[in-house]
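Only a single protein chain was left out; the remaining protein chains are all shown in position.
Moving on to chain A:
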Amino acid sequence: MAVTADSTAEQAPNPVPHDPSEESRKAPDQADREEANEGESDEEYDAEELDEPTAEAADREAVQAVFRRLSSEPVSIRVHDVIIMGNSKTRDTLIEAEVADLLRSASTVQDLVRASSLASGRLRRLQVFDSVTITLDAGPPELPGTTNVVIEVVEAASPIAADIGCFSKPEARSWSLEGSLKLKNLFGYGDIWDASGAYGWDQSSEVAVGVSLPRFKSVPTPLTARASLLSQDWLKFSSYKERLLGLSFGLLSTRHHDLSYNLTWQTLTDPSQMASKSIRRQLGHNLLSALTYTHKIDQRDSQLRPTKGYAFVSSSHIGGLWDMKGLKFFRQEFDVRAAVPFGFYNAALNIGVAAGVILPLGKGFMELPSPVTNRFFLGGHSSPVCSLGALSSLLGFKMRGVGPSEPRRFAPSESVMDDSATSPGRDYLGGDLAVSAFADLSFDLPLKLFRDAGIYGHAFLSAGNLAKLSESEFKNFSFPEFGRTFRSSAGVGLVLPTKLLRVEINYCYILKKFEHDRGKTGIQFSFSSPL
């Protein structure tokens, strides 16, 4: 860290600490001088005409004086000017809008240094700069007690970035392999254009193009717009394939709140022509125009293996905003979970409860069916611990293997060989009310080899149930019956987090299941996203 030493140091009581922003800094009174020299330093160095060792000693003395002063008391300062350098394409307004207020609000040197660190973090999060350096320079000599903040950015050399990896989008039901091409900062507003293709584990495929803006005029939160074509194949489970062509707009996105609007053309088809009657009635074209609001609080220490903290997610969808002919429904989900650490073997108990309900809207809504694509389904091998906000995990049961079902179309067999036609199978229709709960105890394994590799074990208990409420079925619904028909499973397993995937090998034992549920006691593999 270099400090300007000036013969007129007494008249300029504000020294110039250089603050390379590549590292996150602690408060200045705890700063370590040794780690400060990594970034470029743009110093004004006005050396006295002394012998070198004496000059060095004098510098050191000056710097130590500065630090003594900074650590003893807050040193007031005022930001006079914010100077932005190095941006040829990026608009000044964008950078100023991101950080100017933050910097100008600092009233002491310590605050300013902290604010600079935050500001540089914000700018780096825009993903359009290769590096960001913030320097606190001396203010104009006629204005004592001021500083000029110099923000020097190096814009990304290549505006194109290609990416391929395993991701797990919050709205996705499972992980997917995604490749994307991004064009950064095309118009200088920090805009990121991307085209992506994804193939999901649950036989879904998606092609999308989108743009995201960090801020738009007076709206301080990022805005995104995306056009996508998603197709998903549920033939094996519910005898339909869905194709969604739509636009989605992220209107508000902060740490806790998320508001987005979707306008989607939804087409359900059944190429196998074996669907049950309820599914046949749902086939066709529909316009889904829905507003989604998600409120999320996640105080857990990790998303993949939380050992302490709690999380809460509430997600509300309201559909039917375009016109009276589209899909009209209201869907609400809650998810609460907590993690409690135990002292030994890095063990922690994770517990969680999730519930959701969907209601059709409109005249005579009590007799209407709910749209099958927005109902709740339980089953699948995704780990309940990692899937916050996705009410679908029930280990031990197959994907969509639980809940109301209906026999498929019976096609009298062509062959005359045996009298009994093979059963056509059943379509799982999902439920309008879903509740699921889990308890998971994770612990390190005694072998050092496993601990080093990050492999750990867990024992779990999970339960869940679905019920149909639409089409006047709510008249036959009762809570005691719902509680009595809860499906449950228990088991133990190993978790192997690798770079590409998070693999779980579980032995599940089905404690309770009902007729037509597809669940089996035995060893199962489960994959999820590694992040």
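To be clear about the criterion, a contact is a pair of C-beta atoms (placed from the backbone, for glycine too) under 8 Å apart; a residue touches a chain by one contact, two chains touch by 3 or more; residues count from 1.
Just so we're on the same page, contacts and distances are computed from a predicted model.
Participant: Which of the following names does UniProt give to the chain that is not shown: "Metaxin", "Small ribosomal subunit protein mS26", "Exportin-4" or "AP-3 complex subunit sigma-2 isoform X1"?
Facilitator: So the chain that does not appear here would be "Metaxin", according to UniProt.
Participant: Out of A:Lys236, A:His256 or A:His285, which residue would touch the omitted chain in the full complex?
Facilitator: A:His285
Participant: Just one of A:Gly326, A:Gly464 or A:Gly493 touches the chain that is missing; which is it?
Facilitator: Residue touching the chain left out of view: A:Gly326.
Participant: For the chain that's not shown, point to the residue among A:Pro220, A:Gly362 or A:Gly522 touching it.
Facilitator: Answer from the full complex: A:Gly362 touches the omitted chain.
Participant: Specify the residue from the set A:Pro53, A:Pro412 or A:Pro480 that touches the hidden chain.
Facilitator: Checking the options A:Pro53, A:Pro412 or A:Pro480, the one contacting the hidden chain is A:Pro412.
Participant: Spell out the interface residues on chain A facing the chain that's missing from view.
Facilitator: Interface residues of chain A facing the absent chain: 265, 273, 277-278, 280-287, 322-323, 325-328, 360, 362-364, 367-369, 371, 407, 409-416, 419, 421, 471-472.
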